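Only one protein chain is missing; all other protein chains are in place.
Let's look at chain A:
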Amino acid sequence: MADLSSVRRMLTPRWLGVAPFFLFALMFLILPALSIVFGAFRAPGGGFTLDNVAGLNTPTIRGAYWVSIRLSFWSALLGCAIGFAMAAAIVLGGLPRGIRSPMLTFSGVASNFAGLPLAFAFIATIGPAGLITVWLRTEFGINLRAATGFNLFSTTGLIITYLFFQVPLMILIITPALDGLKREWREAASMLGATGWQYWRMVALPILLPSLLGTFALLFANSFGAVATAFALAGPQLNIAPILLFSQIRGDVLGNPGLGYALAFGMIVITGGANAAYLILRARAERWQK
């Protein structure tokens, strides 16, 4: 009996243990993505073509990508800046230690609070009848929209809304990096006569730079693919790449399936590029965190 089972064990190849996983990944992750890529380069009658990708060069589609890129860029940049300031305040700024753990837990929650409910929360706050809008109007007579030109259902509104998950994501990623700044480096710098500003400019920031840039790339990709929040805020009319793709999948608004695949392919290229930047920069950043 024992011999039989050990013989069977030797005959069962090792790779059988990972076969289900690879089968799943192939069928529901890799092949779907590849099928989009192939679709982008396939002519209607079969055969290779660059027409679909070239067809992206219309004012509407160029505009959609451009608004998406601007939206992702600004929400990532502001998310990085605010998140960094808050993380630095918590880790280095001498705030009570009790704040740290609740703040990290809350960041975990907030970075996962996206999609439609997030849009609803912002509509209830700075939408046309939102808490702050009404408060400014009744208490100070300020009409938010007329006074500042602010409109929640615009790109600016989306940038502000995205901050709700971008900032906590930045806090979650950058806090360990800030923890990694060794006290000795600061002491060594001040012993050599560096001011606080010089320490930051010449020691801390260069060390943190890969982390910062990497997280920026991650936040960029994070908001680039987001559909639900934008859809709930601005509806299907808003011309950004993911929403244009959503309408294309629903009803072929571009009037050319091949163009839809090319649009999706363009999104993979952009988010893939941003994520590749993140991985490369993270590997660089980890050199300092030993």
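Following the convention adopted for this analysis, a contact is a pair of C-beta atoms (placed from the backbone, for glycine too) under 8 Å apart; a residue touches a chain by one contact, two chains touch by 3 or more; residues count from 1.
The criterion applied here is as follows: contacts and distances are computed from a predicted model.
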| item | value |
| --- | --- |
| Name under which UniProt lists the unshown chain, selected from "Twin-arginine translocation pathway signal protein", "ABC transporter permease subunit", "histidine kinase" or "Electron transfer flavoprotein subunit beta" | "ABC transporter permease subunit" |
| Selected from A:Val53, A:Val67, A:Cys80 or A:Ala110 as touching the chain missing from the view | A:Ala110 |
| Residue of A:Ala124, A:Ala147, A:Ala188 or A:Leu209 in touch with the missing chain, whole complex considered | A:Ala124 |
| Chain A residues that touch the omitted chain in the full complex | 14-15, 17-18, 20-21, 24-25, 27-36, 39, 82-83, 85-86, 88-90, 92-95, 99, 105-106, 108-110, 112-113, 115-126, 129-132, 163-164, 167-168, 221, 224-225, 227-228, 231-232, 235, 242, 245-246, 249-250, 260-261, 264, 267-268, 271-272, 275 |
